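With one protein chain held back, the other chains of the complex are shown just where they sit.
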Amino acid sequence: MPVLLYRVDERLIHGQVVVGWGSRLQPDMIVVVDDSLAESEWEQELYGLGLPPEIEARFEDVETARGHLEEWKTGPRRVIVLTRDVHTMLELAEGGKLRGEEVNIGGIHHSPGRRAVLPYVYLRDDEERDLEALAAEGVDVSARDLPDARRVTLAELIPPERQRR
Amino acid sequence: MNWLAITLWGGAVGMDATSFPQVMVSRPIVAAPVTGLLLGRPLEGVAVGALLELFALVILPIGAARYPESGTAAVAATAGYVAASGGVQRADLLLLAVVFGLLWERVCGASVNAIRRLNERLVVDVEGHGPVNARRLEGLHLAALALDFGRAALVTVGGAALAAAGLGAAGTLQGIGADAAAGMLCVAGAAMAGAALSLFDGWSGRRFAVLLGLICGLILSIVG
Partner (left out) sequence: MLLRSFSIQGSWNYRTLIGHGYAFALLPALRAIYRGDPEGLSDALARHARLFNSHPYLVPMALGAVARMEADGEDPAVIERFKTAVRGSLGTIGDRMVWAGWRPVCLLFSLALLMAGAPWWLAIAAFLVIYNAGHFGLRIWSYRLGWREGKRVGEHMRRSGIAAVQRALPVVGAFLVGLVVPLAVSGRHLAAAGVGDGESIPASWLAIAAVAAVIGGYFGARARGPVVLTLLGFSFFGLLVRLLS
């Protein structure tokens, strides 16, 4: 079974992922790729609390996760991969590791320096560059908070005058 | 009719739903009978409250942009029903009161959204990076609470006046008739009671528990 969903969401494991996408995709495992979280046991405990018992949570740093990607893509378990920001997803994808896969932008919220793109997506300039770099790695990038919501393509996320390519 | 009591009670009910203290006097099954009690006709309140509660059960405050506010609407519908029925319960009027409650709860829900947008303006200068004055933060929070009370009182008393006038006018017509209205309310209540099963994973997941309940319920409804 392939990886069901690659998602960038600041909130990581929370209602939209567990209930919204979880009830549709029926995952067995949610992998959070985040260098600092991978070392912080108390934070892992907190994130894991919201999960129903049948879903396993795993926390890995980028290097380890890159090593496991092939295994997840071809293994029997149904996997959701989450990162907190676009940059981490790009690190995961570098060298064509996610070629042909779809990456879902699910929630990047307001903070100073970020521009409103969608009600649930705010982007800094460098994050726009990272999204384009992701696309250049052969990844299909789009935004969608919930499975039934409209899929917003990369071209709509970054208006033409801001695109580098 | 005791308009002052309705206004204050409506304010308290609306506030309880989200702001303070969420002890669930805002549920129709509580809010409506207490309204009836305030007006000297508790059973009218029980009739409206039980029906609106069956409709409110399936609505969970999870993951939607806006929700109907059933508590304040139940107060308004009860007040209208008591005013129009004149001391005798009439199923045809009860049906209209319930329908009014189900429509008015959308108006009340919209007023909640409006107040939330207003709150955004109210607290916006506290959020951010400048120095924060504790007194000011407290004051704004309490102001937001008071605002919610005022909002709820307003939609309740407005709804009550509308319901009293509307039901009073429609009451002389008898609508679809008392027997048919009672039948409809029975059917609607049954449908919504059944629908509540979706809260607990539905029939396929809980067959045994549901069957056990059905047997007990059947015995109760035949014996009682």
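Going by the order they are written in, the chains are A and B; count residues from 1 in each one.
Quick note on the criterion: a contact is a pair of C-beta atoms (placed from the backbone, for glycine too) under 8 Å apart; a residue touches a chain by one contact, two chains touch by 3 or more.
This is a predicted model, so every value here is computed, not measured.
Trainee: Looking beyond the chains shown, say which of A:P53, A:P76, A:G100 or A:P160 touches the absent one.
Mentor: A:P53
Trainee: Taking the entire complex into account, which one of B:L4, B:A165 or B:L212 touches the absent chain?
Mentor: B:L212
Trainee: Given that one chain is not shown, which residue among B:L54, B:C108 or B:V155 touches it?
Mentor: Spelled out, the listed residue whose C-beta touches the missing chain is B:L54.
Trainee: Which positions on chain B touch the chain that was left off?
Mentor: These residues touch the chain not displayed: 18-25, 27, 29-30, 33, 42-44, 46-47, 50-51, 53-55, 57-62, 89, 91-92, 94-96, 98-99, 102-103, 116-117, 119-120, 122-124, 126-134, 137-138, 140-142, 144-145, 148, 170, 173-203, 205-206, 209-218, 220-221, 224.
Trainee: Tell me which stretches of chain A touch the chain missing from the display.
Mentor: Against the left-out chain, chain A lists 10-15, 18-19, 40, 42-50, 53, 109-110.
Please note the rule applied: only the chains that are shown with their structure count from here on.
Trainee: As a quick test, compute the distance in whole Å between the mean CA positions of chain A and chain B.
Mentor: It comes to 40 Å between the two C-alpha centres.
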